[in-house]
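A protein chain is absent from this complex, but the other protein chains hold their places.
What follows is chain A.
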Amino acid sequence: MTTLPSDPVLTKEGADLRDQAPGAERTLLIACGALAREVLALKQINAWDHMDLICLPAILHNTPDLITDAVRAKVAEHRARYPNIFVLYADCGTGGLLEAACIEMGVQMLSGPHCYAFFDGVEAFEARGEVTSFYLTDFLARQFDAFVWHPLGLDRHPELKDMYFANYEALVYLAQTDDPALTKKARACADRLGLRFERRYTGYGDLARELAKEASQ
């Protein structure tokens, strides 16, 4: 069984989580590092042994303009050995550039604007129209300091908090798992930002559904 790297490794370095040799009958999943734990769990639960996982550094989440080129490079690196590649990113702030690149490269990607939407279910997420909500997933709740607190400079300049968050009303924790400790941590994140806390259990949402569709093909 593949060993899951630590969150800091998934954040900064990404990971090659393949445990079998490449082959024409196998599918390569190129994913955001923030999805590693969830994808490995789905692989295990569903016995999707024909799927291999490579993760890009999750911190690309904070610099979406770098995502498209990083995905392009990873697809190019593995294209020859994997005829079937599935990019586990949604648009993720690339403004349509990732979708255009995936179409050009002939690879699939997840639909929707970002991981919050596909965990919640893209249609349900859009229907909610929660303009003033700030979202965390399991991964982001664990890595709140690395993805939010530190990059926004709030560790050094807490006075900036209102410049970033004054227009938000709630922190919505989209929970992939039932983990009381993580819920407590997410609630503490809401408190630090001065936002109302809401927990919404999503499970793996459209990530599970899209991977199941891919597995059945």
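Simple rule for what comes next: contacts are C-beta pairs under 8 Å (C-beta built on N, C-alpha and C of every residue); 3 or more make two chains touch, one makes a residue touch a chain; residues count from 1.
Operating definition for what follows: contacts and distances are computed from a predicted model.
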Missing subunit (named according to UniProt) among the choices "ABC-type xenobiotic transporter", "Cobalamin-binding protein", "Peptide/nickel transport system permease protein" or "Cbb3-type cytochrome c oxidase subunit II": "Cobalamin-binding protein"
Contact with the hidden chain (one of A:97, A:146 or A:215): A:97
Of A:50, A:157 or A:209, the one touching the omitted chain in the full complex: A:157
Residues of chain A in contact with the chain not shown: 64-65, 91, 93-97, 113-114, 126, 129, 131-132, 151-154, 156-157, 160, 163-164, 167-168
